[in-house]
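Note that this complex is displayed minus one protein chain, with the remaining chains in position.
Moving on, here comes chain A:
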Amino acid sequence: MSAIVGAERPQVVSHVQQALSYTVFDCKWVPRSARLLCLGSAARGTGIVQLYELHGARLELLREIEKPKPIKCGTFGATSLQQRYLATGDFDGNLNIWNLEAPEIPVYSVKGHKEIINSIDGVGGLGIGEGAPEIVTGSRDGTVKVWDPRQNDTPVASMEPVQGESKRDCWTVAFGNAYNQEERVVCAGYDNGDIKLFDLKTMSLRWETNIKNGVCSVEFDRKDINMNKLVATSLEGKFHVFDLRTQHPTKGFASVSEKAQKSTIWQVRHLPQNRDIFMTSGGSGSLHLWKYEYPAQRSKKDSEGSEMGVAGSVSLLQNVTLSTQPISSLDWSPDKKGLCVCGAFDQTVRVLIVTKLNKI
């Protein structure tokens, strides 16, 4: 646990800033390239997908695709590296998978939900992990559905409210624990503070908790390993880091929470090259870079002799304010360590470089 001296702290350098003419909801790096995608909604109510390439100190627009419905979220998680198809969720509840070379007709399309798809995640593609490629979508209609691109029209798993129960908006979903072909876990966060962990192998609810504030974003530190850590961010500037290696029968998972700022924390993203470093983006236009430190002992026995997890600690490495509007989307480049893109509600997308990550 070495203290990081001022000169050695990672710096967040703003490399390129691009003004857009539409509201950007999600931005993603195209794997194995210096290209990035921006997904959003134009003022006239249509969806926009723009493909940019990083050229020196500017972004060059390679392609712009317009779709009838505004697009909220997208992922490359479930495609192979050769195909690199983009899966998107839009405001109407449609899940589409596009081939960006031929974007007129989607490769896969289904009206998955009755209301906007708030969040999407994919697993099994990009050469990461094993098992079938699957896509999970979480929607305002309170359901979380898992799709297989090889099966049309019906989801392979669906997490719905019990009959007669009033629904809560699902704001975020994430895959995890996909370390072999059978195991897979979906974590969903809702607007009433519920976090639920669904096990897809046993098709059951594995764990749930309530963090007292609406859950804006959840992410496992790595999707393709035995589930290790989960970060959940919420309204009111709080985020929780859960240690998932030890599950206590009644107390669930151990966690540490941190209040970073007064505003909503919109996104959390782990550095693909180092699973203990993550960045949170806030409603005040700021980005915070955090490092998680493991405790001396990750589990201990409680009074009855059952194993209980011990949460570690989180330290702030750096923070920077880039915008006055919330930064709603964040993505690390899987190919270059420290390169990330963020999109904010001031209609700009920024490419940032975080330096000195090797020294952490």
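Everything that follows uses one rule, which is that contacts are C-beta pairs under 8 Å (C-beta built on N, C-alpha and C of every residue); 3 or more make two chains touch, one makes a residue touch a chain; residues count from 1.
One rule holds in what follows: contacts and distances are computed from a predicted model.
Per the UniProt record, the absent chain's protein name among "Dynein axonemal assembly factor 4", "Centromere protein L", "COP9 signalosome complex subunit 3" or "5-hydroxyisourate hydrolase" is "Dynein axonemal assembly factor 4". Of A:D169, A:D276, A:E307 or A:D346, it is A:D169 that touches the chain left out of the display. Here one chain is not drawn; of A:K111, A:R150 or A:K251, the residue touching it is A:R150. Only one of the listed residues, A:R32, A:K251 or A:K300, touches the absent chain: A:R32. Of the options A:L51, A:V123 or A:M159, the residue whose C-beta touches the omitted chain is A:M159.
Contacts to the hidden chain, counted on chain A, fall at residues 11, 13, 15, 32-34, 54, 56-57, 80, 82, 124, 131-134, 142, 146, 148, 150-151, 154-162, 165-169, 171, 181-182, 190-194, 196, 198, 200, 203-205, 210, 212-214, 235-236, 335-336, 338-339, 353, 355.
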